[in-house]
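Sharing a structure, written as structure tokens. Questions coming.
A single protein chain has been omitted from the complex, and every remaining protein chain is retained in its original position.
This part shows chain A:
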Amino acid sequence: MTTMASRLPEPYAQGSSANLADILERVLDKGIVIAGDIRINLLDIELLTVKLRLIVASVDKAKEMGIDWWEDDPALSSGARRKELARENSELRERLAQLESGSAQREPQRSQRSQKSPKSQKES
């Protein structure tokens, strides 16, 4: 049960299960404001919350489409950033493969164009 000294009821939705918005709302927006030796302007934190809200607003659409914005937004999650890079990588590889196979078929066109391209000098 709860600690006796405080005579408080059981915590409600606290600890690890507390919703992140509840926690951020308090630790970023509320509490006593003191300018420390390390100056992060208050404006920065205000901007941050605004930014979070904007990000959050803009992904409403994504959520509708069933995308878990939290995990998958590369701007927000470093894990997602890695995944995003991997995905981009494989996409690029795929496109490269397509281009290569496509260009093999369209060889004549390509050589025509490449006459004007400075890159062709390297190739020749």
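The definition used in the following text is that contacts are C-beta pairs under 8 Å (C-beta built on N, C-alpha and C of every residue); 3 or more make two chains touch, one makes a residue touch a chain; residues count from 1.
Heads up, the rule we're going with is that contacts and distances are computed from a predicted model.
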| item | value |
| --- | --- |
| Protein name as given in UniProt for the chain not displayed, "GvpL/GvpF family gas vesicle protein", "CidA/LrgA family protein", "L-serine dehydratase" or "ABC transporter permease subunit" | "GvpL/GvpF family gas vesicle protein" |
| Contacts of chain A with the absent chain, listed as residue ranges | 2-3, 5-9, 11-16, 18-28, 30-34, 36-40, 44-45, 48, 51-53, 56-57, 59-60, 63, 69-70, 76-79 |
